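Removed: one protein chain of the complex. Kept in place: all other protein chains.
Entry: chain A
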Amino acid sequence: MSDIVMSAVDVNVRFGGLRALADLDLEIRSGEVLGIVGPNGAGKSTLFNVLAGAIRPTSGRVLLQGRDITSSRADQRARMGISRTFQTVRPFLDETLVRNVAVAALAVGDGRAHAMDVAVDLLEQVGLADKAAARASELGHGERKRLELARALAVRPRVLMLDEVMAGLNPSEVREIVELIRSLCAASGSELVLIEHLLSAVRSLADRVVVLDAGRVLADGTPDDVFGDPKVIEAYLGTKYATS
């Protein structure tokens, strides 16, 4: 199974009495765009935290190309090319946009001058080049999401995990970012994992969809299969999720 880039094996995460992830198995395959959906509180962000090393699972393992990386820290994983955006973005507010992005390029070994160039290029890609010298605190919500995307790209990810990058954006911003993500996928060759509440976006971007519910995988398949599955429809109609 050499086409599996990254996987979570039998992962459990408990927060006190709460089982945020329960015996969860997940594979990220080479070259795919994987969509992860599920109602609020299903454990999607927790799964990202486990994959990115922000939290240790209570039990279970995380593998990168067959290698056990369960005990490596978040910064080490970032330097291995496992990159993620946060659902709640917290940019370095006092810093300029270039520096927000450049520090990530620096961390993966670029010199300062080159890191600045990389940052400017990425800001251009996400449409923030004209604000490169502004401070992150001056940005609006949608712009901060795009800055977060540029920052996540700066570590030259092998696996890029985007946590609700479209939440809170207006329709035209969503259209822009969908285009952007599509072109990123085409250009970078990195695996993309997408958590998204906006099902239309997942449908148009993802090759495969995994539905999480209460910390478990409820369904796994092509978008058409998954969204036609009565179990999935019930999970959604039952909870009547709202974007957060």
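Note that a residue touches a chain if its C-beta (ideal position, glycine included) is under 8 Å from a C-beta of that chain, and two chains touch if they have at least 3 such contacts; residues count from 1.
Quick note on the criterion: contacts and distances are computed from a predicted model.
Q: Not counting the visible chains, the remaining one has a UniProt entry; which protein name from "Branched-chain amino acid transport system permease protein", "Butyryl-CoA dehydrogenase", "Tyrosinase" or "ABC transporter domain-containing protein" does it give?
A: Going by its UniProt entry, the chain not pictured is "Branched-chain amino acid transport system permease protein".
Q: Which residue from A:K44, A:R99, A:R158 or A:R208 sits in contact with the chain not drawn here?
A: Checking each option in A:K44, A:R99, A:R158 or A:R208, the one touching the absent chain turns out to be A:R99.
Q: When the complex is taken as a whole, what residues of chain A touch the one chain not shown?
A: 52, 54, 73-76, 78-79, 83-84, 86, 89-96, 98-100, 102-104, 106-108, 112-113, 116-117, 120, 124, 129-130, 132-133, 151-152, 154-155
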